[in-house]
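Step one of this worksheet: look at the structure below.
Every protein chain except one is present and positioned as in the full complex.
Showing subunit A:
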Amino acid sequence: MIRKDTLLAWPMIAFMVLFFLAPLLLLLGISLRGAEGGWGIGNFVAFLDDPFERGVLVRTLLLGAKVTGLVSLLALPLVMLYWHAGPRLRGVILVCALLPMLTANVVRTFAWVVILGRNGPISQTMLALGLVDRPFSLLYTEMGLIMALAQIELPLLLLPVFSVLNRADRATLDAAEVLGAGRWRAWFSAIFPQIIPAVLAGWVLVFASATTSYVTQSVIGGARLIYLPRFVYREVGVLFQWPSAAAISILLLISTGIIMLGLTMLARHERLRAHG
């Protein structure tokens, strides 16, 4: 029996089944097709057996972790500034944080190509300061890619945290100070626990987005740095290995899925649930 109050959800459910769940099952089906017909997990075994291909998976997940780490480092001072700012400065910080999201991904990526290049501001500034002897390029290096991805994905962490700070309970901070806590202890015991669920949500978004950002990975990482999205594209577009590509996609989905599930379960911990 269809309950009346779930009626409004049905178009959404139908849409998700038709355009998300069905293709996903199709993908799973294809991944289980053997090279000479028949069914099996041969595609998965082949991928995980090959040290190079396995390395691509590991490198992709590590890229996500490194970008998440750098984004967190960049976000911390901004979050502190936002917390202490008045309403007007908060507006300015919010717009600045949002700006990268208002530009197309391809445009942002090509801006980074200019910045990271041999004649870009990073190389030229360091040359002018005498820190390096010759111009250098961060293009096609993992360092450059992590920097670009961190800037592009910073808003994904900042926005959920800012929204929590807007309705954060200041009284607990007062309570901590009255009880004799110093500034840092008060902040970390009163405000920080309130933003942890938002931080975890932001990490999930940044991680998922960094591991799957095909355009930025390809343009800044170049041909030498291969990550899974591009690897999948090569399997499909160049080698026409549909079953193998499907298997790799499923593996990427599972491995990022496990990490996200872990973070989400952390957010459900009893110590944090009250703030969720």
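Basically, a residue touches a chain if its C-beta (ideal position, glycine included) is under 8 Å from a C-beta of that chain, and two chains touch if they have at least 3 such contacts; residues count from 1.
One rule holds for everything that comes next: contacts and distances are computed from a predicted model.
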Candidate names "Carbon monoxide dehydrogenase", "STAS domain-containing protein", "ABC transporter ATP-binding protein" or "Methylmalonyl Co-A mutase-associated GTPase MeaB"; UniProt protein name, chain not shown: "ABC transporter ATP-binding protein"
Residue among A:Leu70, A:Ala190 or A:Val232 touching the omitted chain: A:Ala190
Which residue of A:Ala176, A:Val219, A:Val232 or A:Ile248 touches the chain not shown here: A:Ala176
Residue ranges of subunit A at the interface with the undisplayed chain: 169, 171-172, 174-182, 185, 189-190, 193, 270-275
